[in-house]
Structures are given as structure tokens and as C-alpha cells.
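Excluded from the complex is one protein chain; the other protein chains are retained at their positions.
So that you can tell them apart, the chains are marked A, B and C in the order they are listed, and the count of residues begins at 1 in each.
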Amino acid sequence: NPAPVDLSTPAGRYRAIRLIRRFEEQALELVKSGVIVGGTHPYIGQEAVAVGVCAALRPQDQITSTHRGHGHVLAKGADPARMLAELAGRVGGLNRGRGGSMHAADLSLGVLGANGIVGAGAPIAAGAAWAAKRAGADRVVVTFFGDGALNQGVLLETWNLAAIWSLPVVFVCENNGYATTLPAASAVSDPGGSGSGVARAAGFGLPAEAVDGMDAEAVLAAATTAVERARGGGGPSYLECTTYRFEGHHTMERRMRLTYRTPEEIAAWRDRDPLERASALLVEGERETIDAEVERTLAAALEFALASPQPDPATAADFLYADGLIPRPGVMV
Amino acid sequence: NPAPVDLSTPAGRYRAIRLIRRFEEQALELVKSGVIVGGTHPYIGQEAVAVGVCAALRPQDQITSTHRGHGHVLAKGADPARMLAELAGRVGGLNRGRGGSMHAADLSLGVLGANGIVGAGAPIAAGAAWAAKRAGADRVVVTFFGDGALNQGVLLETWNLAAIWSLPVVFVCENNGYATTLPAASAVSDPGGSGSGVARAAGFGLPAEAVDGMDAEAVLAAATTAVERARGGGGPSYLECTTYRFEGHHTMERRMRLTYRTPEEIAAWRDRDPLERASALLVEGERETIDAEVERTLAAALEFALASPQPDPATAADFLYADGLIPRPGVMV
Amino acid sequence: MSWLSYLKALNKALDNALATDESVVVLGEDVGAGMSGVTLGLQAKFGPDRVVDTPLSEQAFTSLAVGAALSGLRPVIEFQIPSLLFLTFEQIANQAHKLHLMTGGQASVPVTYLVPGSGSRAGWAGQHSDQPHGLLAHVGIKTVVPATPTDAYGLLTSAIYDPDPVVVFAPAAALGVREDVTAPLEPVPLGSARIHRQGTDVTLVAVGQSVHAALAVAEEFAAEGVDVEVFDPRCVYPFDWVALERSLAKTGRLAVIDDANRYGGLAAEVLAVAAETAHLTAPPVRVTRPDGAVLPFALALDQAMQPDAEQLRRALRTVLK
Partner (left out) sequence: MSWLSYLKALNKALDNALATDESVVVLGEDVGAGMSGVTLGLQAKFGPDRVVDTPLSEQAFTSLAVGAALSGLRPVIEFQIPSLLFLTFEQIANQAHKLHLMTGGQASVPVTYLVPGSGSRAGWAGQHSDQPHGLLAHVGIKTVVPATPTDAYGLLTSAIYDPDPVVVFAPAAALGVREDVTAPLEPVPLGSARIHRQGTDVTLVAVGQSVHAALAVAEEFAAEGVDVEVFDPRCVYPFDWVALERSLAKTGRLAVIDDANRYGGLAAEVLAVAAETAHLTAPPVRVTRPDGAVLPFALALDQAMQPDAEQLRRALRTVLK
């Protein structure tokens, strides 16, 4: 099997962005039709971040992801078919249907897991980086998180541990302007200056930089600096990618009448679509070929997902313990 | 009753330092003799911080304190007799013998409590400051913490809340060089520079400054700036007081053979004793008068404490609930 | 007469408390927008200083509420996820709960923690589906799990005015319950049970959404001539042991349905007390989640981890033998 993504060329990166975009659009439809239960946090609009950062990684490098994690997982090379099967809760899913959208993981690819708790992936990533450093391996670990996570204590503690132990970890903040409805600018003091994520990270001794998160090539360049610093023993970095989610916080939001973002603001960001930006680097005709191939891939993914069986209720407690301990059931008569 | 301390003059501040010093020395003896059970975290060496900071406060201002909190509580005006009775676990103690060394509180004086958990006082202080601000009161709240607390997530989260809500709170870090046996310099990256407490606080948008914590007058000056900034609506500040504890981390340490501090280092800091520094501002003969008065005060305190009864075991669960709910006992036959 | 939903009842309780008492404030994530529904419209009505949007700093704002409470406020904190209680367990169990005793009665901490959407939300998977009332009760924090709109209103109101910390769980599966409310809404004292259905053959203890499952199964059994008493403690802690004793004295049989982990939860405590004090005619039974349950994502598995009506029927049949 060829790798599901190849991020080594601009065309490959365009294709990955397109794949994530269309995967997410398909997921929106599947939420509506009830194939995906519980909804998702769409990544649409932020694709250049996942793709640009993962393009700077090697296969053995690792990532931790977030509640809005589909893009990261796919960009790190997860099979879209098994990813979709996971979202549909099927046994063929990455997590055998046990994790769903917020917990997708593929340890064989270094995807240590999405996470339902904001900021919680960072110390796990630091732990993987710590293990890599101890082992003398030149693996690098990237932890993705949103602007909301900048105010989670555990993330801030982790910055310091990573700094003092010089861990090969890159902290990638996707600042999409909001934590649910809370404007990122209102969650820190003096957002552009002394209270920004970059200033804050620098205060922990981390090399810190902000980059245009709508431009995969710019993200790639900045991520490469940070990743190679980590790989070369230079320790952790903070990279803030300025981006935007085109959809609501969660699919559920479509049913609510929220006013925290103006239509004008959304439109202005849509004009900076990372997909269009990436397409500018393609040669004549390439886009159509890639797009068609992506559709075929996703059609096959959907077919795979729908053909994969639902798990048997009798297996609900399977995998609760790694040693096979079987928990007492909830009724014993 | 006159207030137990008057911090408005250099002589008053000397007296307070002396009171705390001798209180702590008496406590060491009482730990040895078993009157104080469980031991204490001696404040000896750090007195100029508590006294300098509290000298900048008004009576209605509030503080939260730490496991090493005797100095703060006394400097904020607690009755040494009731404080000592608390350490001895008597009903006449500040907390009726329920709190002991690590939980001494006197809400009537704005002492919202010492705390057994590192960093835990900071958000409580911020909450009191938030309430003050909402009420339009010009109260200021100071939260004391050690260098160890700089790596507690909740403290870092609190810095941000205080900054964005412009709360009248002053974050006072007593950097005594160690968190138990861990050198403060090894707990942050680039301690003197980009990773220092001051740099870190500045990264959260807090006005931040370091001051010689062995000099009560210098602490007072710096604290006054921060406190008056808060009182005037200018929001929170960070003040790092460089200091040293002359004794072990905890009285227990005397029985251990620990080598994390050299005798030379301890001696060098003892040469900078804040008590001697403060005494230099006294006029001829004043020191002897004050010292004698302090001894009388502490003798009376001890007498009060020892005369105060031990609590009745039947009252063990008293005060568990504020509404008087009586918990089921541990045995019901 | 008017139909009141559970969610709306919580909203009304907050609305009423904010309107009648200046010291009440609501803090949480997206409370301004009313994402969970509980605070809908309240920020517009009372302003952003009474209904306060917070950054994602649960630990800090949970203890900030303690400091505010010490200064006379009555903060209500909304948590978007039940497991945020894990994140803030230090602040709740080690600080808020302990302060009154540790200060010898000086400090009281009237903070309410409101968790709308506890238990399974169907498809939110392992970290969003906990029902940890047993944890809070073990620690000794007052904990309520209302089953109906009037109780949701009444218990949340009492929680806000209680001088101690109180956790209010509003199970996701109960949020849609509607009730035809005729009497005026009133506070419901903490620690008082409610008998939803009188019965003589067996006492069936249930809280939250399980009360409705219990009532449905009780009706089925009534058709077979079995008279089930549906006993809703409402407060997991403190529990109304007097009322339970009275019920057991009448029925002599006990079943508990509790959508929470089996080991050491509410159901365990009820069985333990019954074993100590009641002279039961038959061994009691529990219907719960398995030990150590983590709800898997796939809907069929998620549901298989929760107690269901069929398990309850089986349990009742056993205890009635």
C-alpha cells in the first residue's frame, strides 16, 4: 500500500489539504445523515497547519492531537478509510470504534492520539519526547493545541519541563481566533504584545515564533526550523499558527443561533482559503487530476467504513485493561 | 488591645522581624519538646519579605499564605498567642486547633489562610481580589508563594486571569533558592534571564520586578509600588523577593543528613540576616528595649497557648459543614 | 399549567437567583452564549459581570470562586464536561470542601458546581461520559442529581443558597425531560428523598434519568400485580437514610439502579446501609455500569455500558423471588 499522503512536494501538500477538506465535508454530511453519531469539530480552514507541520516530520516522528484532530491524524499519514470507519464507530476503525472523532489514534504511525481535554496532549507529547531523548533516538514530537489551551495549567507546566530538560518537542498552537465562543484576544492580556502566546512562551525560555497558518509553505518553513532544532538537540520551540475555522466550533453549532463571529469576518477569512493558496503552486491541469483522485479515495473510504461492522455490544468492556482483566458487569443476576 | 504589630516605622518593622524570628525559634523548641506535633516549615531568614510586604498593606487588605506561613500571618497582625495556640493544637488557637501550622487563618484580619498545597493560595487570592473589585472596594490582596510554585499550573492560570481582569492582586514570590531540595535555578530554564520568574510573569503581561528579599525596606518600597498600582486600578503585579531560609525545609529535616546546601552557602546568607539589616535603622538602645518586649510578648503567648485546652475528641467532626450537617460517624453500632 | 423542561428549569433557577440576590454570579466557559442551554439569555439580562465568560483555566477559576465566596459571593460554576471535576478535584475536594473545618469554622464556601450534560451524551466517547457523583459523595461533598424539572429547579436553588460547596449533576439523558408544572417552583431541601411512586413489594432506588427508567419498569410490573416503590434520594450526599429505612421497613426488598461505576458508588453505599440496618427478605441487587467503566464511542457499546430497562427487569425479578 502506498502511504495515504506524501507531503514532500507542493503538489503533495495541496493534495493533503484537499483530502482533509473533502474528508471533513464528507464527515459533515455523515453527521447530518446520522452515520457519524455525536458530531465532530470540523477542521475546515485550518488544513495548512496540519499539512505544513507534518510535512516537516519524518515517519518515526510523533504527534498528539486535539478534539479538532482529523486534519492532524490524516496529515501524519492515517488511512482515511480506517479514520472514517472510526468516526462511524466501526470495528474497522483506527481505534476499533472505541475512540471516535475525539480519540483517533494510530500508534504505528506515531499518532499518539487526539484528546477530548484541552491541553492534555502536551505533557503526553513531552513524555514521548523524553523517552526518545533518553533512548538516543532522533525522533521529534509535535503537540498540536488551540489558543484555548494557552490558559491550561498543564500546558504551561509542560513548557517548563520541556525547556529545562531540553526535550525534542514542538508546541504548535493553532490560534483560530476563538475557544468555542471566546475570542482569543480576550483570553490573554495585550494579545498582540506582552501577553501574546509568543511572548508567554518566550518567558518560559522557548524559542517562539508566529506564522501565517493559512499558508502551508510558510508553516512548513517555520516548522522545519523548530523540528530540526529539536532533532539536533536544541530543545523545544513554540510555533503559533494564525488560522481560522470556517465552520462552527462543533457540528452541533449549526443548530444554534450564535453571534460571536460576524458573517463579514468569516467571509474575509474564507478569502484566504489555504486550499486556494496551495493550489497556486500547482501546474496546469494538476488540480483536476488530484481532486478527482481524492474523490475516489474518499469514495473508497466511505465504502470501507460502511462495510465495516458495528461492534458487538457484548464486547463493550473489551480493552478496558491491557492485561485482559475483565471488569465485573453492571448487573450480576 | 493594641495591634500585635505596627509596621509603619523602621523600628516597628524591626520589631516585627524580631517577633517572627523569635516566634519561629520558640516553635523549633516546641517541636522538639513535642508541644507542637507534626513539625513546622520554619520561616527564619525570610522575615523581611513578610514584613516588607505587609508594611505596604492596609488593615482591610488581604493575604493568602503558604506551608511556610507563620511570618505572613504574624506580619498581617495575627495575635502571636492565638497563633502559637494553633500550632499547639489548642481550642484557643486561631483555627480552634483544627488547622495547625499549614492552615493558620484569621479571616477577621484578612488572613485568608495558609495552605498545604503549593500554589493553591493564588487563585483564592485572585477570587478575593475579584470580589473586591466587583464591590468597588479598594482592597488589595497579596498572595505569597515560593519559587516551587512557579511551576504549578494553577498559579500560571491565575496570572492570566488576574491580568485580563485587571485584578487588584500582587503575586509575591519568595525565591529562597530551593523547593525542598530542588535548586530553584534548576527548575526554570535560564534562571537569570529569559526563563526567570520575572521574565515569565512579564510574558503574561504582568509588571514584574525582583527585589532583595533580605532588606525589609527595599521590599516595602517595591511592594508599595505594586500594591498602590493594584489599589489604583492598575491591576496585578509580580514581585520576586530573593531570600533564603536559614533552617531546613521542615523541622523533620534536622534528623536527615541532606547535602543539597553547603555550609558555606548557608553561612554566606546568614551574613545577610534581615534582622541585622533592619536593626541598623534603630537608634541607640532601641534594640534592647524592643527585644525585651518581644520576649515578654512571646512568654505571654506561650503561657496562653499552654493554658488553652486541648479540643475534646467528641468534637472532631465539628465545623465539617457550615450548615451544621453532622456526618455519619465511622462506626454506627 | 405550563410545560417546563429540565434545562429550562435550571435556567429559571439561575435567572431567579441572579435576579433576587446580588451576590450570585455565574462563571464558566461560553456561559455568555449559553452553549449548554443552561445560561441562555442570562448574560444579556444580567450583564457580563454577573454571567462571566472565563478562559479555559478551570483550576484557577474554580479556586477563584473560593476566594470570592470567602468575600460573600455565591458563585455558580458551570462545567462543560463531567470530567472537568477530575481536573478541578484538588480545588473542590482539597480546598473548597476542607476550608470550613480547617479554619475552625471561620470560612464558609458557598460555591455551586453545575454539570449540565453528565453521563453519556451518545457519541461523545470516553472522556465526556462520566457520571462521577460517587466520587464526590465519597469525599463528602454535597451532591445532587435531580430527576425532574421541578427538582432541578428546587435543588439547584437550594445548592446556591447552601453555605457549603454543592455539586449539581444534570444528566444529559434527563435534560429533555418535561413536566406539567402546576404549583409554583420552590427550593427543595438538600438531603430529602422523594417517593415518586408508592409501593409495597420492593424499594427501587434511582437518581437522575434512572428515575424515569425505574418508573417505566414499575408500571410494567404493576400490570403484573407487583407494587414497586420508586425511591429517589435526589441528593446522593447527604442521603436521606431515614426515608430509606421507612421504605425498606415497608417493602423488605431492595434494588438500586445507578448509571455510575459499580465499585463503591451510590448503589454500593445503599446496599451497605441496608445490610447493616434493614432486615431484608431477599438479597438486594444493583444495576450499574461495570467496574471502572469507560464509555466506548460506538453507540451500541456506549449503551451496553449503561444500565438498561431489561437489566432492571431481570434484577427486580431476582429480588422479588
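One rule holds in what follows: contacts are C-beta pairs under 8 Å (C-beta built on N, C-alpha and C of every residue); 3 or more make two chains touch, one makes a residue touch a chain.
The model shown is predicted, which means the values in this text are computed figures rather than measured ones.
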Task: Visible chains in contact with the missing one - done: A, B, C
Open item on the list: Using the document's definition of touch, tell me which of A:L112, A:L150 or A:A301 contacts the absent chain.
Closed with: A:L112
- [ ] Decide which residue listed in A:A132, A:C241 or A:A278 touches the omitted chain of the complex.
- [x] A:A132
Task: Candidate in contact with the missing chain, chosen from B:M102, B:A301 or B:A322 - done: B:M102
Task: Contact partner of the left-out chain, one of A:L161, A:A226, A:L239 or A:V294 - done: A:L161
Task: Sites on chain B contacted by the missing partner chain, in the whole complex - done: 36-39, 86, 89-90, 95, 97-103, 115-119, 148-149, 151-153, 179-182, 186-188, 256, 258, 260, 310-317, 320-321, 327-333
Open item on the list: Contact with the hidden chain only, please: which chain A residues?
Closed with: 64, 93-99, 103, 105-108, 112-113, 115, 117, 120, 122-132, 134-135, 141, 153-154, 157-158, 160-161, 164, 318-323, 325, 327-328, 332
- [ ] Tell me where the left-out chain touches chain C, residue by residue.
- [x] 83, 86-87, 89-90, 93-94, 97-98, 101-102, 125-127, 132, 134-135, 137-141, 237-239, 261, 263-269, 271-272, 274-277, 279-280, 283-286, 291-294, 296-297
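Everything that follows uses one rule, which is that only the chains that are shown with their structure count from here on.
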TODO: Taking CA centroids for every chain, report which one is farthest away from chain B.
DONE: A
Open item on the list: Closest chain to the protein's overall Cα mean, using per-chain Cα means, please.
Closed with: C
Task: Between chain B and chain C, centroid-to-centroid distance (C-alpha), Å - done: 39
Open item on the list: From the mean C-alpha coordinate of chain A to that of chain C, what's the distance rounded to whole Å?
Closed with: 35
- [ ] Could you list the positions in chain B whose residues touch two or more of the other chains?
- [x] 153-154, 157, 160, 164
- [ ] For chain C, jot down the residues that touch at least 2 other chains.
- [x] 55, 57, 59-60
